[in-house]
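Missing here is one protein chain; the remaining ones are kept as they sit in the complex.
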Amino acid sequence: MAEFVQLLFNGLVTGSILAMAAVGVSLVYGVLRLVNFAAGDFMTLGAFIAVFLSISKGLPLIFSVIVAILGICLLGLALDWLLWKRLRENKAGTLALFLVATGVALILRQSILMIFSSGSRKFAINETATFGFLGAQIATSQLIVLLLATSAIITLGLFMAKSTIGKDMRAFSDNASLAAVSGINVNKVVRYVWIINGILSALAGIFQGMVQGRFDSTMGWTLLLPIFAAVVLGTIGDAYGALLGGMTLGLVMEMSTWHIFFGGIPSSYKPVVAFATLGIVLLVKPEGLLGVKARSI
Amino acid sequence: MENILEVKSVSKSFSGVRACENASLSIKRGSVTSIIGPNGAGKTSLFNLISGAISPDSGSILFNEIEIAKKHPHQIALLGLVRTFQGAKVIRRLSVMENILLAAQDNPGDRLWRVVTPRVRKRFEDEARERALELLKQVGLTSFVDSYAGILSGGQRKLLDLARAMMAQPTMLLLDEPFAGVNPALVEKLVEVLQSLKAKHDLTFLLVEHDLETVMNISDEVYVMAQGTVIASGLPNSIYDNEVVIDAYLGTRRKSN
Partner (left out) sequence: MNAFVQPGFWIFVLLMAGIYCIFALGLQVQYGLGGILNFGHVAMMALSSYTMAILVITYNWNLYLACFAGVVMAGLGGAFLGLTTLRLRGDYFSIVSIAFSEIVRYIIHNSDHLTGGAQGSLNIPSTRGFASYTDQFNKVLINIQGKIKPIFGSFASRDMALLLIVWLSAIILLICMSFIQRTSWARVLRATREDDDVPASLGKNVFLFRLSAVILGSVVGGIAGIYWALEFSILDPADFQTIVTFFAWMVIILGGATRVKGVPLGALFFGFLYAGTRFFQFPPFTWFDSVQRAYLRIMIIGFVLIFLMLKRPQGIFGKRAEMVLE
């Protein structure tokens, strides 16, 4: 029982972090048709900025987190202005976007390595503090992350549902050309997408760093596959789907290490479990959990 | 078998919307049959059901007494039931000749291992080429034989679409709005081509069309669809007098006549 509660909790935490990152990726795809391979590196950079400011510079944690969020938002906006906007104007196809996104991811990762060097980092939080719950020892830091992540997700959900810009984003994601001619401010929508993506990515990275304890520059990349699995699982472009996909995979990944499943699948295989789950779902529903069949050309 | 195609009570829904509801057709071998009806009547859905692009929720479709309701489009084409496309889809980056050669059936070169038997492939290609040139002559596109299909005008693409479908040596052709957006002179030409093809190759035609005048002129039988079902069928003239049809569709037309 204790193991079950422990793993369930781990699943919820991993799930909420995955969900946050996945929503960012899905939104970016939904509105910009861009598969953001740099998503993992956005997360890593957010975590590194926050930890650099709070540990090496001794600044308050909240302040560091806010600066990190601002940094990632600015990065997203800058990249859009430099690259994605140009590619949009040239009506670049899938391949061009893929490869440029990869180029960006490569540059970003190497930059992180060059600036921050390859050692591992740790936030100044006490990850050993635990409390007992139904027989399991839950880390306090995990609980805090879970609460914060859930709040962020709920806030975002409300924003997307109730605000004008949120509705505009969803309209754009459904049918870009129609939305553009119906008077929706395209540039505003694009800006908001990168800002929301920035907030979600930075926070997801910081939360992951906190939960992981020690983390290095590969943190984001390691999570990238489960993030994409979550995005595809929930049907790419659908923010609510990404949420569902993220939580589902987070739970599946953590619960797979439960000993009642043949002694528990080794935890190093968690990404494989995530993709196996995705594979099974896609066999039955090739468009993803929430998808409608894509129209043929 | 007198009826080359039998559609028996097919129904199809998309997310709760009934596109086709117990639609039935019987197409006689060697005839020209047209399906008409207002927009949203389900004509295109029925067409797609027959050609295999979608499969029915219920009912059956028999082609030469073979059940094709659950078959894939390429399997249905291999049985001899070939379709053309609304707006005449051509492969823009291939030449006109290459577009037609795509349709050659049982091409040994389609099998990758045949790369090692160039002579077998060449023999087939040469024969196919001759047939293709014949067809191009029949539709009047000979001068475009090596041009990229992308440069053809809309009307020329329709002719190519037709020639390509013929190259596949079909026993029955499904024509998807062959006269849509085509100027009157070309309509005449198309009708001419269709009739000469029919005479030469013993074909059955099934068309979906909006151009009523041409439909009435060339069809042996007409089916009228509205709201997913067949509401009337018979000789072209009988359709004009049919009250149900007039209500659903031909109202304004009747009055202008």
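First chain written, first letter: the chains are A and B, and each begins at residue 1.
Operating definition for what follows: a residue touches a chain if its C-beta (ideal position, glycine included) is under 8 Å from a C-beta of that chain, and two chains touch if they have at least 3 such contacts.
Note that the structure is a prediction, hence the values are computed from the model and not measured.
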From B:17, B:115, B:185 or B:199, the answer for touching the chain not displayed is B:115
For the chain that's not shown, point to the residue among A:2, A:74 or A:113 touching it. A:113
Interface residues of chain A (partner: the chain not displayed): 35, 83, 86-87, 90, 92-96, 98-100, 102-107, 110-111, 113-114, 118, 225, 228-229, 232, 236, 266, 268-269, 271-272, 275, 278-279, 282-283, 286-288, 294, 296-297
Tell me, which residues in chain B touch the chain that this view leaves out? 51, 53, 72-74, 77-78, 82-83, 85, 89-94, 98, 101-105, 107, 109-112, 114-115, 118, 121, 125, 164-165, 168
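Definition applied: only the chains that are shown with their structure count from here on.
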At what distance in angstrom does the C-alpha mean of chain B lie from that of chain A? 49
